[in-house]
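Before we start, here is the structure in question, set down as structure tokens.
The complex appears here minus one protein chain, its other protein chains still in place.
Letters A and B mark the chains in the order given here, with residues in each chain numbered from 1 onward.
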Amino acid sequence: MKQRVFQITVPTRGRGLYEFTGTVEQHLGETGLQTGLVTLHLQHTSASLLIQENADPEVCRDLERFFARLAPDGDPLFQHTTEGEDDMPAHIRTALTAVNLSIPIVEGRLTLGTWQGIYLWEHRYQSHRRQVTAHFIGE
Amino acid sequence: MKQRVFQITVPTRGRGLYEFTGTVEQHLGETGLQTGLVTLHLQHTSASLLIQENADPEVCRDLERFFARLAPDGDPLFQHTTEGEDDMPAHIRTALTAVNLSIPIVEGRLTLGTWQGIYLWEHRYQSHRRQVTAHFIGE
Partner (left out) sequence: MKQRVFQITVPTRGRGLYEFTGTVEQHLGETGLQTGLVTLHLQHTSASLLIQENADPEVCRDLERFFARLAPDGDPLFQHTTEGEDDMPAHIRTALTAVNLSIPIVEGRLTLGTWQGIYLWEHRYQSHRRQVTAHFIGE
């Protein structure tokens, strides 16, 4: 049984979903694991990790539209506003989704479904360089 | 330290919550693990994995009512509509919940609380055969 840890940087250009499945698969290849588990942890509180459909890009845009309506920017409900009108909605979106994901590895591959991709969901307007830790364990 | 992976099929008969705690416990018994971790990953983007109360069935029905109001079928907000009026709400529900779960194993048992059950939440109207990968590690 062995472990490997990689630090992944996902650069973002403002709000939206950024797929990085390929980066995780590449690191998996470097580990040489055939059976195991990868756990991804995002080190931020205003962005999320999400597994979603990567076939029709309209799905990502509809996700964005829905969350924009659910947690509107500049909502007068919020008191934590010093970092901008998009900041508290970003924390809300993060709470409603996730910052870590765990995916089994079988026969040297991630056990993602046919249409599943791994996304970094940026919730802030501005560009960021988001940090994800990827922990692999197995053999 | 050892690992085992099982593929679990959960047949669904349309929208609703389907408990499969027993299947996970059965596979745990087959592994013989006393201490460890099981990670469940659902290979779909229009259904979820959820740990919820399995005592009063009204809880599951209220969850269903709440999510139906939160992400209504046929909402004109959505552009991704070619697969039916329930498709984009299914993706939304999946984003709001989870597709993977990790549960520690102690003394040969899942460390679920007294009232916790493991559910597959089908978000589509039609029947499906949903695929869950169960990865066990421990000793």
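Side notes on the structure shown:
By definition in this document, a contact is a pair of C-beta atoms (placed from the backbone, for glycine too) under 8 Å apart; a residue touches a chain by one contact, two chains touch by 3 or more.
These numbers were taken from a predicted model, which means no experiment stands behind them.
Within the full complex, the residue among A:Val10, A:Leu33, A:Ile51 or A:Ala71 touching the omitted chain is A:Ala71.
Within the complete assembly, B:Thr97 is the residue of B:Thr12, B:Gln43 or B:Thr97 that touches the hidden chain. Contact with the chain not shown here comes from a single listed residue; of A:Leu33, A:Leu50, A:Met88 or A:Ile105, that residue is A:Met88. Of the residues in chain B, those that touch the hidden partner chain are 1, 35-37, 50-53, 56, 58-59, 61-63, 65-66, 69-70, 96-98, 101-106, 111-116, 137-139. Counting over the whole complex, chain A has residues 1, 3, 5, 39, 41-45, 70-71, 77-80, 88, 91-92, 94-96, 98-100, 102, 131, 133-135, 137 touching the chain that is not drawn.
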